[in-house]
Each structure stands twice: as C-alpha cells, then as structure tokens.
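Only one protein chain is missing; all other protein chains are in place.
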Amino acid sequence: MNDATRPVVHGLVNSGILQRLFLTLGGFSIRVSHAAVGLILPLGVLGLWQFAVIHEWIAVQLLPPPELVWQSLQDLWESGDLTHHLSVSLSRIGWSVLIGSSIGWLLGFSVALSKTARAYLYPSFEVFSQFPVVGWIPLLIIFLGIDEGLKIAAISIAVVVPVTVATYKGISNIPRNLLEVAQVYRFTRSQVLLRVVLPAALPSLFSGFRQGIMQAWLALVFVELLASSEGVGYLMGYARLLMQLDLVFVGVIVIGVIGVTLDLSLSFLESRLQSWLHTVHGEAK
Amino acid sequence: MNLIHLIRNRDWRWAVLPLTLLTVWYVVTTLGWVNTKLIVPPEKVYQAAVKAISRDGFMEGVEASLMRDMSGFVIGSFAGIVFGVLLGLSRWTERIVGPTFNTLKHISLFAWLPLISTWLGTGDSAKIVFISLTTFYPVAINTFDGVRSVPRTQLEVARVYAFTRWQSITRLIVPAASPQILTGLHLGLIYAWMATIGAEFLLVTADTGLGDAVIKGRAAFNVELIVFGMLIIGLVGALLNFIATRIESHLLAWRGDRT
Partner (left out) sequence: MAHAATLEIKNLNKQYKVRGESLPVLENISLSIKPGEFVSIVGSSGCGKSTLLKLIIGLEDDYQGELLLDGSRIVGTSLERGIVFQEHRLFPWLTVEQNISIGLLNNTKFSEEEKRKSVQEHIELVGLKDFAGAYPYQLSGGMSQRVAIARALVNRPEVLLLDEPFGALDAFTRAFLQQELQRIWEKEGITMIQVTHDVEEAVYLGDRVVVMQPRPGRIKRIIDVPLPRERNRSSAEFIAIKEEVLREFSHTADASAGLIEKAASNEEYSHSNELSYQA
C-alpha cells in the first residue's frame, strides 16, 4: 500500500464505512441463508414426490412425475397455447378491473361525498356486497350466455365491492382536522377534493384497488372453470376431464406465478406511491 | 344493526332504490315488454319459492350446504389458528414454512379444485377439504399477524409472573391476538360460504345442496328457481356475516367502544 492511499484507508476505517460494509455483507449472507432455509420444504416435497413416483406408490394418473409436469409446461409454452390462454385470461382481468374499479370509485366517491347519495345507495350496496360473487353467475349466464360478456360482468362485480368499500371508508376516515384546515383557508370544493381528500385517501384507494385485483383473480379462475372455452381456468378444467393431471399441475403453477407477480408488482407500486406521497409532503413543508 | 338504526331514524330513503327496481321488474314483466322466459315475473319467483320450500329436497339442500360450510369452516379455522400461532411463535417454523406458505397463498383458490376433485372425487370430502383450505388462509394469515404484534411489554409481564409456555399462549398471546384472529375468522366465514357454493357449482353430483339446486335449475332453464336460489345464497351469506359481527363485538367488548 503506498503512502498516498493510507490516509484514505484510515478515513474509511474511522468513519465506520468499513464497519457498515461488513454489517451489510453480514446481513446479506444472513438473508441468503434464510432463503436457503426457505427452500428446504419445497425441495423436500419435490424429493418426496419424485420418490413416490419412482417407487410407484401412487398411480401416475393421480400423481404425474415432476419431469412430466415440467415437460408439459415447456410443450405448452412452445406451442403457444399457454401464451394464448394466458393472454385471454389477462385481458379479461384487465377489462374487468377497468370497469369494476371505475364503477367502484364512482360509487365510493358519491356515497362518501354526498349524504344524499349515501342515504339512497349505501344500504342497498351493503346488502349487495353480502352476496358471494359466485352466486351471481348462474343468473348472469341466463342473461348474458357464456360469452365474453359473462366473464367481464362476473369479474367486474368481484372488483366493485372491495373498491367501493375502500374508497368510501378511506374518504370518510380522513381526519376532521385536515378538513378544518381547508375550511379555515376557504378552499373551494374542487380544491378540497384535489388538495385534501384525494391525497389523504390515496393509500386506501390503492389498497382497495389491490384487493379488487386479487378478487378478480379469484373470480376469473372460477368463471373459467365453470363456463369458458379459453383461458387458464378452462385449460385446467379441460385437463381434469381428460385426467391429464400434468396439465392441471401446470395450471396451478401458472396461476401461482401470476398471483405472485401481481402481488409483487402491486406492492411495488404501493411503496412507490407511499414514497411519492412522502416527497410531496416534504415539498409542502 | 344498520337496519334498526335506519328505522329508528325514520330515514326511509334506502327503500327507494330496491322498491324502484322491484316496480320496474313488475311493470316490464306484466306489460310483456321483455321476454318473460328470460326475465321472469316476480310472482313466478314467489311461486317457485313456495314450491321449493314445501316440496322436500330444497330445504334439505340448504341444510346440506350449511353442514358442508360449517364442517369446512371449523376444520379450516382450527388448522389456521394452530398454524398461525406456531408460525408466529417459532422463528424456525417461520423460516422453513413461511416462504412456501407465502407463495402458495397467491394461488387463486379455485385453482385447487381440479386437483382436489381428481384425488378425492366430487363428494362431500372433496368439498369439505376445499372449504377448509379456503378458510385456512385468511385465518392463518391474520393469526400470524396478531401473534407477531403482541407487545413486548406484555410478554415481560408474563415472564415476571413466571407464566409457563402454555400459560403464555392461552392467557397472553391468544387473547392479545384475538382481535386479529377474529378478523381472520370473520373473513374465513365469508370465504367458506363462497367456497361452498362455488364447489357445489363446479363439482356437480347427485348430492343435494343449495348450489346443486341452482346449477340444476340453470340446466333446466328454471330461471325462477335460480333467482330464488340466489336470494337464499345472499341471505345465508348476510346472516352468517351478521352473526359473526355480533359475536366479534361481544368477544371484543374489552376493547371499549371502538368502531
């Protein structure tokens, strides 16, 4: 080590940067080892599965070998079938979330902001929200047939309920004193809405949106299992009829992966929203 | 509760919307403006209801569905509470089981049904297993959160009074986590009913059940039966929700008048 670098190293040591570096490295290795521990169970199950298949404990029709599942997943992917069914399912989700959350926000905002709207609409909505979504579907089938309209309608209903409730609760739980501040400064109605209500209710609006998407995901698989000729749920139901359990497993895996991806991206968005709100507040100071 | 409140305040505005819908329904069907095969008149629904209730079969179906619902709910919530407490108490269990659990919970519930029905058939056992699974997730998640948020200060009190491990669990951790556990159970109850009807729709059998009756009504294009069945499904859902809310507020009276 030459003389020129010595003070720098000294500085590093003194300022505790190295210490902190070691701490982060330590934290990293702890995290890696935790992840490894988390893999024990799935790997164990996979091993047991393989073992059971090799020793023919369970009939192949009831428990396909892991590599067959993997093979089917690849085949399905390469043939483009998987992408096709997936894109059908995802576009259903997309449309329904768009329609459902628009209705939900509209309804939520009106009952939250207007006492009259609340008096007329909210009790009926509360009764409506007690109906399990799946209960609507036979009736919807009568009216809409089993076409795209049915899926969009059913999934949208699943979205409307959590979005409306979260919007209404989010707005009516805004602290009174914030609104009083707005009153003191004689904000206009639109100013109150844009500068107080919206930012204060944003986190719960978003969490309602998130719940809505998760409910949509639940309802989608149900409708596709019940009445559909495309989509991931259909794929599974069809495979089950043909006793192709490898395909059923593929369906479970795909649905799991999409579920995790949806959840991760939504929590990412949520944290971004949170930090954005913080910076906005910071600037306001 | 809400209804009583509304009646006492003599605010009848809530009735406008349902009454309007009912009137429109009645008018358009009696005047024959719509296809009455598709949109059946209210009185036909009423007749279907009378027939369904008097004829044996339908009410047995409701009963059978409720039995499934309750069996699944009890099994699922018991498993969920035990699992949530274990996961919350033991770091090692959490490290080993937690990641798998957190991944599996993202699998849309109905996706399990094809697998379950392949292994267990379409009878009661498959349905009850599915309903238990549906109940299990919200109960386990909320129990875990509740156990994890027991304040350290209260755990210290337990140590000062030499609580055994079992005493700590039964006298401190479970009661302290009870608000969240009850939230989980409430959610579980709502989900279980949805799962019951959903499973009965999807796993068609010769069994009786509310869902079976409705789905058979669909096959026979018996619209009035579908409408009546739907009303019963909603009614049972609302009733379960109401009971859960009452039990919850009774059990959590110690928290004072929080709303």
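Order of writing sets the chain letters: A and B. Residues in each chain are counted from 1.
Methods note: a contact is a pair of C-beta atoms (placed from the backbone, for glycine too) under 8 Å apart; a residue touches a chain by one contact, two chains touch by 3 or more.
What you are looking at is a predicted structure, and each value in this text was computed from that prediction instead of being measured.
A.B. asks: So one chain is hidden, and I want to know which residue out of B:31, B:160 or B:220 touches that hidden chain in the complete assembly.
C.D. replies: Touching the chain that is not displayed is residue B:160.
A.B. asks: Which positions on chain B touch the chain that was left off?
C.D. replies: Listed in rising order, the touching residues are 152-154, 156-157, 159-164, 167, 171-172, 175-176, 178, 253-256.
Throughout what follows, only the chains that are shown with their structure count from here on.
A.B. asks: Write out the stretch or stretches of chain B touching chain A in their complex.
C.D. replies: 2-3, 6, 11, 13-14, 16-18, 38, 95-100, 103-104, 106-115, 117-119, 190, 193-194, 197-198, 201-202, 214-215, 217-218, 221, 223, 226-227, 229-230, 233-234, 237-238, 241
A.B. asks: For chain A, which residues are in contact with chain B within the complex?
C.D. replies: Per the touch definition, chain A meets chain B at residues 34-35, 37-42, 62, 116, 119-124, 126-127, 130-139, 141-143, 217-218, 220-222, 225-226, 233, 236-237, 239-240, 243, 245, 248-249, 251-252, 255-256, 259-260, 262-263.
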